[in-house]
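A single protein chain has been removed from this complex, and every other one stays in its place.
Chain lettering (A and B) follows the sequence in which the chains are written, and residue indices restart at 1 in each chain.
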Amino acid sequence: MTFFHWFRQNSWRHIVGLLGTVFAIFPLYLVVLASFSSDQSLQSTSFVPSSFVLDNFTMLFTDPKIPFLLWMKNSALIAGAVSLLSVFIGAASAFAFSRLRFKGKRTGLQALLLVQMFPSVLALSAIYVIMERVFVFAPQWGLGTLGGLVLVYLGGSMGVNIWLMKGFVDSIPLELDEAAKVDGASAMQTYWQIFVPLAMPILSVVTLLSFIGLFNEFILARMFLPENESRTVAVGLQGFIGGQYNANWGPFAAGSLLASVPIIIVFMTLQRYIIGGLTAGSVKG
Amino acid sequence: MRIFKGNVYAVIAKLIFVTLAESMLGYLMLSAFGTGDTNIAIFLAVCILMIAFAYLTNISVPLKFFAPGIMFLIAFVIVPMVFTLSMSVFKYQTGNMLSKEASISTIDDQGVVPDKNNTAYDVVIGYYDGKKSNIAVLGSIEKEVEGAAPGVTAKFDSVLGYLNGDKTNLAVLATDTWMDSQYAYFLATPSSFTPLTDADVTLEEENYTAVSTKDFTAFSKAEISSMLEDIPSLKFKYETNYFLKLGSPIKGMFEGSVNQSMTVYNYFLATKDEYIRVPPVDIVKDGSGVGIGAKNFKKFTSEQISKYSNEIGNVRLTYSKPAPYFIGIETLPKPGTNFGYAIVQIKNIQYDKKSDTFTNVLSGAVYTDDGKGNYRNAKKPKDFLEPGWRQGVWFDNFTSLFNDTRIREPLIKVFIWTIAFAFLTVITQFALGLLVAVAMDKKIRGRGIYRSLMILPYAMPSIMSILIWGGMLDDNGAINGILNISVPWLHDEWLAKVSVLLVNLWLGFPYFYLIASGSLQAIPKELAESASIDGANPRQIFRLITLPLLLRMLTPLLVASFAFNFNNFNIIYLLTGGGPSFEFGSVAGATDILISYTYKLAFDTTIQNYGLASAISVVIFIIVASMSMYGIRKSKVLDDFA
Partner (left out) sequence: MFSMNKKRAAMLAVVGVALGGVALTPAHAATKTLTVWADETRGPHLQELFGAVEDQDAGDFVDGYVIDVKPQADFDALKAALDNATDASGPDIVLGPNDWVPSGVKNGKLAALTLPAAIKADYTANQIGDLSYKGKLYGVPLDVNNVAMVRNTGVPKPATFGAMVDYYFANKDSKNLTAGLCILGGGTEWGGMSVYSALGMQPYRMKAGKVDLTLSKPGKAAASGDPIQANFVNNLKTYVLTADGANWKSNGFYSPWDAAGVKCESDFKAGKIPYAILGNWQSDLVATSIVATAQPVPGITAGTYGNAFGSVSGALLTSFADKKGNLAAAKSLLNYFGSRAGQRDYQKIERRPHANAKASKFGNSFQKAFANAAGLASIPQIGSYLDGTGGNSWWSLAGNYWYRVAMNGENLTTVTANLSTLLKANVVAGSK
């Protein structure tokens, strides 16, 4: 194949690819730049780094008022617990919606979908009041505790996850569980011994996606965990730029970078499964 | 195949799980009952029963799968949702946030004012008659008294006159004829005391008393007789705490005696039932005479203060004037001192349960339920009591959406933008995603790298990328900086809209790229090949075959994405905060979508209007739900369950 031929066939693909890539990484590049810059702003006037210092990073680990590692731990704990539990709980419901025959299934699914669409910002107040009451009789599960936020998130993520996973379950061939049924397995046994092992890759993908989603939650976390040591990384970092009087983009950028890198790495490693997972639900429609 | 029946380990595992869950819920339930959170306790009880029913019987198989999910959904989604729905039929806004009971109790608690003179005492806080519940305070009322100064025997022959020819500028020229004091002569005014020597004064020959000095003029007899009534109340300064008073005149000369003003205390004990004046003999005093202990009265220790602080803060002690006056304890003893602070107060706003009215006993004003969430003075409609309560108003919030132009106009704008925003977002994200997917739908060199880099926006936590975009698009952000321009990306109505769409495109195109490329692979290649054999060029194949197929496959996802963006709170709230505002500072802004507008109405403004916000929520819900239901019907996602 001559170069010319290759270019005519593929050049537009490369142009699209290049432009898309520039668009995608341009802000990320600036974050990297800002995180190593001594200037506390996002005012960079060129793409070339003007300074290279590690101050922003050292600040995150040494300033006693910025318990960055604690924030990371909180976020990881909360998002980890919720994504695992919600997939654990949600998968069962998804399986039931997909495979079992029962009265009110269609209504149930529709109701689930409707509930999902409810604009939930206002529910904030109600949730706050409920958890405040819970705090009174069970201080370890109420307002201001990681446990309490996990409960609230679990409730909130239930609908999406069930709906999402139902799509995946639908894409798993029926034959296997038919066979199990013939062998006299109960629905529960089919679920645990046939379905769960088969769906493991997909369940992991949903767990990961829901982990990322939870990592992003901000409004509830900000109100629920006001204390510096119990903040999530999203709330903690937002404090650098959302404060009353100052915008410290340097540490914000450094923190964002550190918080994002693990997620990006996991995401990239599981890319193939994620793409499979994302499309599985849709293609069948 | 494994033998499924009778797997004992599985059953045991299940039992352990169920037992754990049940005992934990049971513990929580009992605690909830204990603190009076009956609603939550009942909910937990139902959960316990449901779990038992689901896992310990075989009556309903689906319930085994649904039980935990249902519990969480009800607790944290359905209940708050019902709460939101119900708010929409209430007048529920700043000033009307509480329940009526809470409002009554707050008005009642706050219906107290200090008495007119702001009477206040430093008091010792303790209890009376040995009963700790009988909270009492010991107060000392300071009183100034005047009297002959003990131990000072000096008397002065005094001439009353005035200084510098000004008859209001009174002065006394005094002589110590008995030589009892260290001062032979002095000149005193009400505010000054000046010792004089022989050289300063002119003496009267007969008695060797001073009769005149510089600037001093004595009053004539006639003048003095016209002043006689006032003279006993005149005070002239002597040394430090002492002063000189004049007796009756003898031959134009007064006898001046040294007096002193003293602080003495009256003591009282106030208990819930009585106000007792305590004679000084029954009082333990500190150095200055202030009472710190009394008969039958015991001071609270620090520990007791802490233990009874609630009772102390709320007790109403008897005052010398009868109710509605009382003595309230304002603060606990300052650490290191004996004294707290108590003030005389009046319970001026009083509630009458029978007629459901408040009365101001001082002004006589009567406040009745105005049916709009406040107690209002029927005679003076501007005079009402705060806080008010949430009053049911049926559909007023909904009708105001349509009738009140101040609400309707921004709402319509916001609504149109919401639709446009969601629609354009989906279109742009899908278009770019599809373009990239098609471009990458061939094994070109570097495809893996392109792909990895292009899905970065999707992998990066969006909260951070949105905030970063916000910083970049700021007036002095990186974009303006690098391009060396000054474009108000977030401050101009239309530019802000474009910015929001641009950022959302950045966030969302990788998702559609991933989806579309997956779907492209699922389209049978034979279709394209046969079309190509029929002479169709690649563009035609794409337009006539690939795209329609793709659209059919992806419709549910497009609809879902539309619904998601319809309520995409984060991007608006974090990027522009909904701004810039329309026409000078209305709550709604040019990039506000319904949900961020709702949020601002309810939480972000000084006048928070939950009722209106929740009415808007209900409207949003109906719109989104019907759109999605329509989309789903059309795409037949739910058909399998018919």
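The definition used in the following text is that a contact is a pair of C-beta atoms (placed from the backbone, for glycine too) under 8 Å apart; a residue touches a chain by one contact, two chains touch by 3 or more.
The structure displayed is predicted, hence computed values, not measured ones.
Participant: Thinking of the whole complex, not just what is shown, which of B:Thr94, B:Asn164, B:Ser225 or B:Ser363 touches the missing chain?
Facilitator: B:Thr94
Participant: From the list A:Ser125, A:Ser157, A:Ser171 or A:Thr207, which touches the chain that is not on show?
Facilitator: A:Ser125
Participant: Which of these touches the unseen chain: B:Glu204, B:Glu255, B:Glu330 or B:Asp370?
Facilitator: B:Glu330
Participant: Touching the left-out chain: which of B:Val145, B:Ile485 or B:Ile533?
Facilitator: Counting the whole complex, the residue in contact with the absent chain is B:Ile485.
Participant: Contact with the hidden chain only, please: which subunit A residues?
Facilitator: Its contact residues with the unshown chain are 43, 65, 124-125, 128-129, 132-133, 135-136, 139, 142-144, 222-223, 226-228, 231, 235-236, 238-239, 242-245.
Participant: Which residue numbers on subunit B touch the omitted chain?
Facilitator: 5-6, 11, 15, 18-19, 22-31, 34, 48, 52, 56, 94-95, 97-98, 102-103, 106, 109-110, 112-114, 118, 120, 302-303, 305-307, 309-310, 312-314, 329-335, 340-341, 343, 382, 386-388, 406, 475-476, 480-481, 484-486, 488, 491-492, 579-581, 584-587, 603-608
Quick note on the criterion: only the chains that are shown with their structure count from here on.
Participant: How big is the gap, in whole Å, between where the Cα atoms of subunit A centre and where those of subunit B centre?
Facilitator: Inter-chain centre distance comes to 33 Å.
Participant: Please name which positions on subunit A make contact with subunit B in the complex.
Facilitator: 10, 12-14, 16-18, 20-21, 23-25, 27-28, 30-31, 41-47, 89-90, 92-93, 95-96, 100, 102, 105-106, 109-110, 112-115, 117-127, 130, 133-134, 136-138, 141, 151-152, 154-156, 158-159, 162, 170, 179-180, 183-189, 191-193, 212, 215-219, 234, 237-238, 241, 247, 249, 252-253, 256, 259-260, 263-264, 267-268, 271, 274-276, 278-279, 281-283, 285
Participant: Touching subunit A in the complex: which residues of subunit B?
Facilitator: Against subunit A, the touching part of subunit B is residues 1-2, 4-5, 7, 10, 28, 31-32, 34-35, 37, 40, 60-62, 64-66, 68-69, 72-73, 75-81, 83-84, 87, 432, 435-436, 439-440, 442, 444-447, 450-465, 467-469, 471-472, 474, 476-478, 481-482, 484, 506, 509-511, 514-515, 517-519, 522, 553-557, 563, 567, 569-570, 573-574, 594-595, 598-599, 602-603, 610, 613-614, 617, 620-621, 624-625, 628-629, 632, 635, 637-638, 640-642.
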